[in-house]
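Only one protein chain is missing; all other protein chains are in place.
For clarity, chains are labelled A and B in written order, and residue numbers in each chain start from 1.
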Amino acid sequence: MADRHATMLDGLAADMAAASGEAVTLGALPPVGQITFRGEPACLPLAAAAFGTGVPAVNRFESDGARAALWLGPDEWLLVLPRAEVATTIARFDMALAGAHFAAVDTSAGRLGLELSGPMARAVMEKSCHIDLHPRAFGPGQVAQSTVARVPAILLQRDGRPTYWIFVRPSFAQYLARWLIDAMAEYRLAPIAGPAPT
Amino acid sequence: MLLIPCPWCGRREETEFANGGEAHIARPADPAALSQEEWAAYVFLRDNPKGWMRERWFHAHGCRRWFNLVRHTVTHEIAAAYPPGAPPPPLPGEAA
Partner (left out) sequence: MTGYRLPAGGAVDRTRPLGFTFDGRDRSGFAGDTLASALIAAGVRVVGRSFKYHRPRGIYSAGPEEPSALVQLGRGPWSEPNVRATQVDLYAGLEASPVNVWPSLRFDAGAINQFLSPLLVAGFYYKTFLGPRGWWRRVYEPAIRRMAGMGKAPDEPDPDLYDHAHVHADLLVVGAGPAGLAAARAAAAAGIRVVLADDGAQAGGDLLTSSATIEGRPGAAWAAETAAALGAMSDVTVLSRTTVLGLYDHGYAVAVERRTDHRPPGACPGHARQRVWHVRAARTIVAAGSHERPLLFAGNDRPGVMLSGAVRTYARRFGVACGRSPVFVTNNDSAYVAAIALADAGVPPVALVDLRPVPPPAASKALADRGVEILAGRVPVAVHGRAGVRGIDVRALDGDRTTGSLRRLECDLVAVSGGWNPAVHLLGQLRAGLTWDEAHATFRPETLPAGLAVAGAAGGTFSLAGCIAAGHAAGEDASAAARGRGGRRPVPATAPEEEAETPLLPFWGLSQGSRGKAFVDLQNDVTAADIALAAREGFHSVEHVKRYTTSGMGTDQGKLGNVTTVALLSRALARPMGETGTTTYRAPYVPVAYGALAGRHVGALFDPERITPIHARHVAAHAVFENVGQWKRPHYFPRNAEDMARAVERECRAVRGAVGMMDASTLGKIEVRGPDAARFLDRFYVNPIASLVVGACRYGVMCREDGMVFDDGVVMRLAPDRFFVTTTTGGAARVLDWFEEWHQTEWPELKVFSTSVTEQWATVAVAGPRSRDVLARLMPEADLSAAAFAFMTFRDVTVAGMPARLARVSFSGELAFEISVEGTLGEAMWDAVAEAGAPFGITPYGTEAMHVLRAEKGFFMVGHETDGTVTPIDLGLERMVAKRKDFLGKRSLSRDDTARSDRKQLVALLPDDPGTLLDEGAQLVDEAVLRTPMPMVGHVTSSYRSAALGRTFALALIRNGRARIGERVYAPLVRPAAGEMMVSAVIAEPVLYDPSGARRDG
């Protein structure tokens, strides 16, 4: 039934591709499985082991390639994994954490991911978000929850290019994509020439 | 605009937070046993000091945790941030 699934960004793929250039690219992440995991502190190491990553540190994410655990709060992670593995992963938590107080809720349709990447990606983000993204303050492996263009979002940095992933509620995804397309536009143009004509 | 030290996420812009008013007002254990005046005091009456105040904040667009701040309501200086349930720290200038 996978072909019956549709996301709110399907219709914007061409617009995002057209807006992308050498300075910065924008695209939708392929749909992924997502689990909102909340658990009492004592069960977190076991949960991470069951999930297959390390325990994410504050404001960071742990990834083993196909899976990532994002720190959202002292008792809350967003787990990102292949869609097909959501049910078995939740079942694994039920086994591994039996007796512990936790909640692992399938929220695979609860957020959509956007990828913003390129030398000017940080500049685009700085138009949209007040988090300090300077390399001294934010780098690969870090995650933050904040707002991007007034839209509540989870932001993480994948690499030093830099590449950012932005997870948002699907209802906001088109607005955010259109905002980012607009914010990127100037980096496809020649810069405003030189200083004042003197 | 304040820069608020969330005890979990670190310093973030005020726009990520919601203010929850005066801190350390416990819900009465048995509301039915309270007089009308006692209940009204719990529901409606709050301090509004010019100076240091312990107040609640919610990191609404961040980690979604509640916490308390000791903030000066005139200078906006923030002297402490601590989780709910922790004992209230003394106000600056107050004996511990």
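Operating definition for what follows: a contact is a pair of C-beta atoms (placed from the backbone, for glycine too) under 8 Å apart; a residue touches a chain by one contact, two chains touch by 3 or more.
Source: prediction; values computed, not measured.
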| item | value |
| --- | --- |
| Among A:Ala50, A:Leu81 or A:Ala149, residue touching the chain not depicted | A:Ala149 |
| Touching residue (missing chain; options A:Ala17, A:Ala49, A:Ala91 or A:Ala137) | A:Ala137 |
| Residues of chain B (touch criterion as defined above) contacting the omitted chain | 1-3, 13, 18, 20, 26-27, 30-32, 34, 36, 39-40, 42-44, 56, 58, 60, 64-66, 74-77, 84-85 |
| Interface residues of chain A (partner: the chain not displayed) | 1, 4-8, 11, 31, 36, 38-40, 75, 101-103, 105-111, 123, 126-127, 129-130, 132, 134, 136-137, 149-151, 169-172, 174-176, 178-179, 182-183, 185-186, 189, 192, 195-198 |
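Quick note on the criterion: only the chains that are shown with their structure count from here on.
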| item | value |
| --- | --- |
| Rounded Å distance between chain A and chain B, as computed from the means of their C-alpha atoms | 31 |
| Touch list for chain A against partner chain B, complex | 58-59, 72-74, 76, 130-131, 144-147, 152 |
| Parts of chain B lying in touch with chain A, wherever the complex brings them together | 8-10, 12-13, 15-16, 61-65 |
